[in-house]
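Every protein chain of the complex appears in place save one, which is left out.
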Amino acid sequence: MPNISQMMTALSGAFPLGGMDIAFYVVAAVMLFTALLTVAAKNILQSAVFLIFSFVGTAILYMLLHAEFIALAQVMVYVGGVVIFVVFTILLTSHLGEDAFSAKIPRTFAAFALAIAFVAIMVKMILPIEALQAATPNAPEGYASLNAFALRLLSYGTDGFVIPFEVVSILLLMTLICSITVARKDKEEQNREQSKEVQK
Amino acid sequence: MFVPSITNPIGDVVREWVPKLAEYLPVAIQSETLNSIVAFLVNAVICVIAVCAVNIGSAPILIYMERKVCAHVQCRLGPMRLGWHGTIQTIADVLKMLFKEVYNPGGVDKIMYYMAPLIVLIAPFMVAALIPFGPTLVVADVDMGIPLIIAVNGFGVLGILLGGWSSNNKYSLLGALRSGAQMISYEISFAMILLFVVMITGSTNLMDITQSQSGTVLDWMIFKVPVIGFIAFILFFISSTAEMNRAPFDIAEAEQELTGGYHTEYTGTPFAMFYLAEYIALVTNSALATTCFLGGFHAPCIGVAAVDTYLNMVPGVVWFFAKVYFMIWCYMMVRWTFVRPRVDQLMSFEWKFLLPVNLVMLVIGAIYVALF
Partner (left out) sequence: MTERITTKQYIKRYLKRCITGPWSLMCGLSVTLKYFFNPKRIVTEQYPENRKTLKMHERYRGRLQMVEDADGNNHCTACGMCERACPNASINVQPTKNIAGKKVLGRYVYHFASCTQCGLCVEACPFGAIRMCQEFEVATTDSSTLEMILNKKEGQG
């Protein structure tokens, strides 16, 4: 009869990193479940909400990898930004609940084929798992801290990202200005509307 | 292992007693790791209870305070009947609220309908866990305090949008959309003004931000950077008021136009949760203002040694809560004084005034940091 200490060692063999491993499996299960619900939910708004939970799961995975800033950026960008806008657009545009999305059978097959191909490629990529286990993580302590991030983002040279950072910010500025130009009324249109109002 | 960077006396007691109690266990399962894990979990439970106690316990106090402040601003007396000056009134209200039937109107999306109040509660509770209430009283002393606060604020918008949509009511949906647009806009200036604080102190850790304001009153962030600090404080006040959906920025609820906005259809406990989230947000935002601008748990020393020794004898938690309740009082005075702007006025105020001013503040802050 195996005693408790043997069970403990067996357990620690299954989860070499202790709580971290258990947390990983729990979070991964929740993520898979919510991802599945995202696809399976008939209501498009419900799938958006489950997508959020999936993203939060991803953020927790980043946390487990000690990449706190990436995790927070994930929550900030996806939960605080992207999905909120998705929800907004859903609320503003579609007639929810009137026409449930129905997939045709060939499409379902195509989706299945794509998913299987994707899984196969991913498994192929991660297959040499023993080599990964043997390799030591080469990121030094504090590599993903906010301080290191900021310093690398604003330094130039081989290790710095200041030029891409600036290019991206200029791109964002351009898109902002473009969106304003697209959204705003030009003068002719304004005049037309005003004359309409006067006629009324 | 599992020892936080800032140790608390209670945590130390737990860490001391868990190994002592573990000696009574069978030898086979005794181990250092197990002890530390158990101590960690016990401490975690204590922390969760503490956060819940501070948050949920403050809600009845705040409701009573709000009613009294509101009454006195309007030349009234407020609740006077139940208990001394109506102190038990709020408990009666809370009990009434909890015993009401949980009813949902026909045609609602039930999952979303009952999930929305829970999502709304995420953000205030997480922020409350980050606030340092005293030199050793902080639940989570994380390096990414400010980014975490900015990140979790997104959940509030989500909960309100879901609650408004799933209620299957025009007023709710309209209120939710208004409130979503408002909160997304004001989140930007809220984050920017926190970034200003980060820029001056050079840290995103709330404990470090508090510790950098130690000393006299003049070392507090509001006075540390002359004039600019005060302007930053006012801007934080405005944007956090909008962020909380409190009057004068309460177009989400706007009883006169929207019959209550996103929580029109909610009754009983779910409604109480929305209400609770609102009041906890009030506490956490006041605590954030205290931490970032009013010196956190530091006593208001004035530089005279004789007075300062007496002031420092009062524990930091007392000072912290005194400042928090002062901030809450300020929020309440503003709520019951000012009128509600129109939706378009609200938006143009954010995008045409608050955001440019915030950007200018960031530039000035950078100049200040570079010069001094």
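Just so it is clear, A and B label the chains in written order, and each chain counts residues from 1 on its own.
Going forward, a contact is a pair of C-beta atoms (placed from the backbone, for glycine too) under 8 Å apart; a residue touches a chain by one contact, two chains touch by 3 or more.
Nothing here was measured: the structure is a model prediction, and the numbers come from that model.
K.L.:
For the chain that's not shown, point to the residue among B:V13, B:A28, B:L77 or B:L218 touching it.
P.N.:
Answering carefully, the residue with contact to the hidden chain is B:L77.
K.L.:
Taking the full complex into account, find the residue in B:F230, B:W336 or B:Y368 that is in contact with the omitted chain.
P.N.:
Candidates B:F230, B:W336 or B:Y368; residue touching the omitted chain: B:W336.
K.L.:
Determine and list the chain B residues touching the chain excluded from the picture.
P.N.:
69, 72-77, 80, 333-334, 336-338, 352-353
Here is the rule we go by: only the chains that are shown with their structure count from here on.
K.L.:
How big is the gap, in whole Å, between where the Cα atoms of chain A centre and where those of chain B centre?
P.N.:
Chain centroid spacing, chain A to chain B, equals 27 Å.
K.L.:
Hey, which residues of chain A end up touching chain B in the complex?
P.N.:
Counting only chain A, the residues touching chain B are 3-5, 8, 18-19, 43, 45-46, 49, 52, 68-69, 72-73, 75-76, 79-81, 83-84, 87-88, 91-92, 96, 145-146.
K.L.:
Show which residues of chain B lie in contact with chain A when the two form their complex.
P.N.:
Of all residues in chain B, those touching chain A are 26, 28-29, 31, 33, 37, 109, 111-112, 115, 142-144, 147-148, 150-155, 157-158, 161-162, 165, 173, 176-177, 180-181, 184, 187, 204.
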